[in-house]
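We show some of the complex, not the whole, and keep each chain where it was.
Chain IDs A and B follow the sequence of writing; residue 1 opens each chain.
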Amino acid sequence: MTESLEMGKSIDFNVQTFDFKSAQFYLDRAYANAPFIHCLTNNTTKFFVANALLAIGAKPAMVESWQEVVEFSQRAANVVMNLDSLTDERLRSLSMSAQVAHDHGKWWVFDPAAVSDILSYRSGFARELLRYYPRVIRGNASEISYLNDTYGRRSFENVMSSSEAIEAAVKLAIHQRAVVVVTGEIDYVTDGETILAVRGGHPFLGRVCGTGCVLSAMIASTVLCGDVLYGAASACALMKRAGERAGLTTSGLGSFYVALLDNLTFPMRYQD
Amino acid sequence: MTESLEMGKSIDFNVQTFDFKSAQFYLDRAYANAPFIHCLTNNTTKFFVANALLAIGAKPAMVESWQEVVEFSQRAANVVMNLDSLTDERLRSLSMSAQVAHDHGKWWVFDPAAVSDILSYRSGFARELLRYYPRVIRGNASEISYLNDTYGRRSFENVMSSSEAIEAAVKLAIHQRAVVVVTGEIDYVTDGETILAVRGGHPFLGRVCGTGCVLSAMIASTVLCGDVLYGAASACALMKRAGERAGLTTSGLGSFYVALLDNLTFPMRYQD
């Protein structure tokens, strides 16, 4: 199924639906590969991120001190970097990891958490990091729009829907030669040509802490499966589906979090 | 219902019971307001704190680096500051946040975790922070007594019952022009005149890690609902009731933690 979206009266986007059934091939390969993923992620959500990676079969390393990140990033199959909890020490670690990845022709996934006009410290640094060309960029509509400079962004709170950032995502993907993922009620995944839409999920996915960080980390694992675009979309489809299933049995954030992790755990019986 | 407590043979306190039914109005308003709460809290419990705030409808930001705290504290509806995990970097962040809140006439909530004669680093800094006049101070009996200088405190372990700190709480509230919350088997909430007692709860509330940090953060949201005293007591009543309900279905710390978060999640069906 495809659909047409008109943006600013000038560009037509052809959007293809990508569902969980299409994702299974990539997810099973990610589980079988058991890739070593180096995570420089948010302090608040590290435990959730590590467990989600372990659930899908990856081997996470959460080392963040600049004295050790080069050794880990050199050996990792992929690196995910998140701008949250940014300090000067952490900035040094992220720079070193991005540089070593870039210099060795390796991939890394960028999560530009909360970039905006207001937060100049992290946002200026985000632009520096883009020079090391992440293979995937994952953010909400505001973050992707800010990185693309399409909109002057005034708030670090996301007040846009993901469909409003499709044009920014396509342009950013072309300019950065990256796959760009805009998450929201619908997730859009694009390499600048094809646009995939991933639907589903549950309102608690936007409410429980850390699902964005977790998705960025899972993408670092699933894109290693032969196709970056479809691999990234597969992580989105898995998260949406796990949220749906968790939502069936839970009525609060505690049990939703637990059921979400359960529904990310491989090996998975798809007939369920 | 009221009761009289005699302290040191000289002061009579009139204590009013505050229950969950009285709290519902304030909690529903907090959920509807969805306030943006800036948290400078304990490293160990950040994920729990963030999820508890999300559960009651608030929007938490956990940013702690001094390069970014001013932007967040300026825009937040309230700020909560906790002394745990104190380092020189963190001390700088807390000072900057408290100052910006004070200078802009904004509120902040102070959690003087583990202040005591023994821990001079954090305890000296706690006294400095008091000069920025927090709107609410939440601690256990030892912490509140230490801040009020009533007792020479020799240990960072709390060995007092909350009722032993009522006098200290009243004096501290008057001196600091703040609402003071002393938590324990019974929580006492006072503005220096009225004293509210919140009863209930479950022994695991004192055993699972982080309930104190979480309560301080929830207070930052619930006091924004028109009445600081009753708003603060409402957060206490919610925590006590969530603990009671979690205790009904669980026999260990893991499931208690999960059920506690579930029972903090709004919107809530009060008829349950």
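Note that in this section contacts are C-beta pairs under 8 Å (C-beta built on N, C-alpha and C of every residue); 3 or more make two chains touch, one makes a residue touch a chain.
Given the structure is predicted, the values throughout are model-derived calculations rather than measurements.
Asker: Once every copy is counted, not just the 2 shown, what does the total come to?
Answerer: Altogether, the complex is made of 3 copies.
FYI, only the chains that are shown with their structure count from here on.
Asker: Could you please state the distance in Å, as a whole number, between where the Cα atoms of subunit A are centred and where those of subunit B are centred?
Answerer: 35
Asker: Please name which positions on subunit A make contact with subunit B in the complex.
Answerer: Within the complex, subunit A touches subunit B at residues 43-45, 47-48, 84-88, 118-119, 121-122, 156-157, 207-210, 250-255, 257-258.
Asker: For the complex, which residues does subunit B have touching subunit A?
Answerer: That would be residues 36, 43, 46-47, 50-51, 54-55, 59-65, 67-68, 71, 75, 89, 257-265 of subunit B.
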